[in-house]
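Every protein chain but one is kept in place in this view of the complex.
Right after this comes chain A.
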Amino acid sequence: MTSISSASPAFTGNDPQNRLYGPLPDVQGEAGYDDDHPARVGFFTDTSVCIGCKACEVACKEWNLLPMDDSHGTRDVIGLSGMSYDNTGQLGANSWRHVAFIEQVRTVDLPMPTMGPPSHVDAPRGTGHTGAPPADALGLGADEVLSAQTSVLNAEALSEFDPQTGQSGADKQVRWLMSSDVCKHCTHAGCLDVCPTGALFRTEFGTVVVQGDICNGCGYCVPSCPYGVINQRKDDGRVFKCTLCYDRLTDGLQPACATACPTQSIQFGNLDELQARADARLATLKAQGVETARLYGRDEDDGVGGAGAFFLLLDEPEVYGLPPDPIVTTRDLPAMWRAAAKGAAMIVGVALTAVLGSRRAR
């Protein structure tokens, strides 16, 4: 019988290099599974085709029987966030998928198509370089044309002035970003490393799952997640997070969210296939001129050794509420224990000095 470790590979004895971070080619093998374990699975969430329908959120809630909560994670409360169409607000114990909504503007340098400058009013009619009806046709003099232009411009400027952005709308572009966030199922998962009961464990699919009958609600995993995914259900005491539908996987089904997604923004599959697909998609978008597209969580050299659920984003990660450079804090654990050992030795040394010093004085 193999024993399945719930700790980082560093201390399982399977890895001579004692790695607490960095890429791991065989996550399940490092955790103690036999060689015939299934391939590592994950999500590729392509936010460039997300339409923000929240079908993933609903499917997840239905399948996993998650309670209702408001945008602050308070259970059994209906609450509007008041900031966007996003009333889920964040990932948490009761929301394992969260669709982020971001409305962005940018100024664009458009030529003024409607009116020419006043000096051009007398230009020969019929050249059609302005969209306005010729002044003579309306029976107006030059002065009246000028004032009409001014008022039209003012009216237009006022009607399209956006008090929130402080800009007139004529030279503004708007875009919506939508992204379905989920547990990243990290290669080096902070929550898994720090769990003192073994409630969190690595499954044969390479995902990270909480065992509800073991968790004693110590809450250590909550601040240890660099993405703020896992959280405690207050009235229950235990912690909850995405299981990547472990129950469905064992029955050969796709996770609920990926099944419900109507645009294939959420793609489920073997991680290596998803990574290849994501690389191809990124290349396509770049070729189409989407310069801000980038993959997030794809890089196996990042602070968590690469994520099992990774994303194609159209802006910086923090715009979507994701940390720009997450690390698994266990990476620094040896340094911490060294410092703690020095601190403990310091206490013994000080106490020894105090006791011996006092004895000699007596």
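Quick note on the criterion: contacts are C-beta pairs under 8 Å (C-beta built on N, C-alpha and C of every residue); 3 or more make two chains touch, one makes a residue touch a chain; residues count from 1.
As a convention for this text, contacts and distances are computed from a predicted model.
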Record lookup, UniProt, unshown chain, options "Aspartyl/glutamyl-tRNA(Asn/Gln) amidotransferase subunit C", "BF1531-like N-terminal domain-containing protein", "Phosphonate transport system permease protein" or "Formate-dependent nitrite reductase, membrane component NrfD" -> protein name "Formate-dependent nitrite reductase, membrane component NrfD"
In the whole complex, of A:39, A:53, A:253 or A:319, the residue touching the missing chain would be A:319
Among A:80, A:283 or A:346, choose the residue that contacts the chain missing from this document, as touch is defined above. A:346
Can you tell me which of A:67, A:228 or A:269 touches the chain that was removed from the display? A:228
For chain A, residues touching the missing partner are 6-8, 10-11, 20, 81, 83-84, 89-90, 92, 100, 102-107, 164-167, 174-175, 190, 193-199, 214-220, 222-232, 236-239, 291-292, 294, 315-316, 318-326, 329-330, 332-333, 335-348, 350-359, 361-362
